[in-house]
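Got a structure here, written out as structure tokens. Questions coming.
Here the complex is missing a single protein chain, while all its other protein chains stay put.
And now, chain A:
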Amino acid sequence: MRNPLADVPVPLLDDLIDDEYVRSLVVGVVGTLGLLGLFGLLFPGSVAGDLAGIVFSTSTAASTARLAAPIVLAGLGGIFAEKSGVINIGLEGLLIISAFASVYIASVVGIGNAVLGIPAIWIGFMAGIAASTLLAGVFGVVCIEFKADQIIAGLAVWLIALGLAPFMSTVFFGGVNTPNLGANVGWRYSAVMVVVATVASWWALNRTAFGKHLEASGENPKALDTVGVSVSRVRYAGVLLSGVLSGVGGSALALSIGQFVGSGETMVQGKGFIAIVAYLFGNYNPLGTLGAGVLFAGLDATQIRLQQLGYAVPDTLVQTIPYVVVIVVLALVGRTRLPAAAGDHYETEE
């Protein structure tokens, strides 16, 4: 097979390397990992050695991919919505609803069965995307058509999903946790989806006319309107894309285990909010979002493995790292700038 990137002209690579933000992130991550690896090689018995063993093990990679998928994909979705001018803080809700819907539909079809030749688990996957997109669509109508406050509507999306998913699980399965399907989607699929979605998003935002319209819609919607492009349509597209991408993330999360866990904060456990952190950290750049998502997921995966090795790492503390990071980034670095018209409603004149 031909390398699909062979067609990509040099400017693309130039752009990537030129992006200072991406560069510093890459240098930071690679540098840290390199140091860790060196330490691990030199002192195999030390904590660093253990750490290096964990970080470079396949099982940690698998766990990172599994945990990163919902963060990165929802984060990419959040970029599309927010760039268009609609702040979608309901990403968490979209992940929850798609996680549940994917497992539920897969179990309705029945593992081992297929529809139109598609195995049940992938039918479930698509159902998860559909559910998330539908909920995002409702959010879009409420925000764009009825001009509701985006933050409140976003919170409502989260709270609705947080209540609805465990409730439906109880109705259909007799408990907030669904039984395990006994089949799952391998972590390599998650990894591929994350990478493909990241590159595709980068392209869409930076190279297509749609990307320019999104940016204009979030920065100065009137400028877009006066050149004859419908601001509402661009914003609906942004919000629906956030639904689609979050749906992929939520389905991947649940189906990688084959079960929906609905107790407490559900199995999504704030990944939708970390997704917001990830894209802010990545300064609305999909590549930066990927880096941040992998970093946060990697920390979480490492922490879990350390626990298993008997280190008493306080997991709640590790889980606060993304939030601490975002506050530091927003307060000190200050390079993240919200689109000028994000959160504002737009109305065409007469």
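Here is the rule we go by: a contact is a pair of C-beta atoms (placed from the backbone, for glycine too) under 8 Å apart; a residue touches a chain by one contact, two chains touch by 3 or more; residues count from 1.
In this section, contacts and distances are computed from a predicted model.
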item	value
Identity of the absent chain, which is to be given by its UniProt protein name, from "SpoVR family protein", "homoserine dehydrogenase", "YeaH/YhbH family protein" or "ABC transporter ATP-binding protein"	"ABC transporter ATP-binding protein"
Touch criterion as defined above, residue of A:Leu38, A:Val192 or A:Ala340 at the omitted chain	A:Ala340
Option from A:Leu42, A:Val196, A:Ala223 or A:Val324 whose C-beta touches the chain left out	A:Ala223
Residue touching the undisplayed chain, where the options are A:Leu116, A:Val171 or A:Ala209	A:Ala209
Hidden partner chain, residues of chain A it touches	203, 207-209, 212-213, 215-216, 219-220, 222-224, 226-229, 340, 349-350
